[in-house]
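What follows is a short report on a single structure.
As you look at this complex, bear in mind that one protein chain is not there, while each of the others sits in place.
And now, chain A:
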Amino acid sequence: MIRTKILAGAAATLSAVLLAGCGSTSDSGGGTQAGGAKGGKVGVGLPLLTSPFWQSYNNYVPQMAKQEGVDILPTVNSNSDPTQQITDINNLLNQNVRGLVIAPLDSAAIVAGLNQAERKGVPVVAVDVAPDKGKVAMVVRANNMAYGEKACKYLGDKIKSGKVVQIQGDLASVNGRDRSTAFRSCMKSNYPQIKVLEIPAEWKAEKAASGLDSLLNANQDLKGIYMQAGGVYLAPTLQALKSKNMLFKAGDPKHISIVSNDGIPQEFDAIRKGEIDATVSQPADAYAKWGLYYIKAAMEGKTFQPGKTDHGSEIVKLPSGILEDQLPAPLVTKENVDDKSLWGNTVGK
């Protein structure tokens, strides 16, 4: 086991070194160009625009760019298509951008795009998803494992024993997998009295609705729900509970505890009304801010070291050698739902 891990680690490091080596000549060529311009345009790639989270990220990008003094091109949307994302990166590179801030759809399928950028000597900051390999200046990401754990701890402490269901994201996506695994294993080790049921809903509202509808028939004693994406699952979950007459406000003994994930304004409303208990706020504003901050730093040739940062997060070195700034993701409950610093309170619906 350990042996294979060491070997894998060695292989990863070696390939990282090799990759870095491959790109070095063109690196310097690109570097001199960039050095003269000091700045230049930055391209920003979005994975999709059909979720409230990415819409608000998209809104934050120009604001934060102004604040950080970064000159950006209009954002590019890959519309959930990893192949399109590679094409988008190539197009941006052809427009002679000097830096890229990309939110990869897939941790593996982005590598070809990263290699293209490296060949042109253009630094890349990855947002939300850490690439498996390839060269990036920094990964800006909230820890999705921590999302699942936070939800698990909150639900676990609240209900102690009984049945909970997690409405999962797409298990073919790293974020869906991380949240699912973290929630499941945290429940298993910390709250053995709790039984975890699962609905693989692929980030789709109708799958969440029909799955929950079916499960509630067989499990009338359900005590808790973890929705891995409030933006998509909030409405169908409430609708399914309503149709079964199982929606009770927090405080009522028959209330089913619900923890969500995302932190959109509608979830905050539901928390205020007592329909759901908590949500893990995924920091859209911080993604945009630190994504642009790091790309500016990388274009100026700065490098970073693992360790605590000055903005409440920690930079860690991933096994692949990539640095990741793990931003904090606050748990929002009735107590702090009106906090002005939460991104969900700063955007319109």
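The rule is simple: contacts are C-beta pairs under 8 Å (C-beta built on N, C-alpha and C of every residue); 3 or more make two chains touch, one makes a residue touch a chain; residues count from 1.
Note that in this section contacts and distances are computed from a predicted model.
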Completion exercise
Record lookup, UniProt, unshown chain, options "RNA polymerase sigma factor", "Pyruvate dehydrogenase E1 component subunit alpha", "ABC transporter permease" or "Quinol oxidase subunit 4" -> protein name "ABC transporter permease"
Handout entry: Of A:50, A:95 or A:309, the one touching the omitted chain in the full complex
Key = A:50
Exercise for the section: Tell me which residue among A:116, A:144 or A:168 touches the hidden chain in the full complex. Expected result: A:168
Problem - Of A:146, A:159, A:197 or A:250, the residue in touch with the unshown chain - result: A:197
Handout entry: Candidates A:93, A:235 or A:316 - the one touching the absent chain
Key = A:235
Completion exercise
The missing chain sits against chain A at residues 48-52, 54-55, 168, 171, 180, 197-200, 204-206, 209-211, 213-215, 217-218, 231-232, 234-236, 238-239, 242-243, 266, 348-349
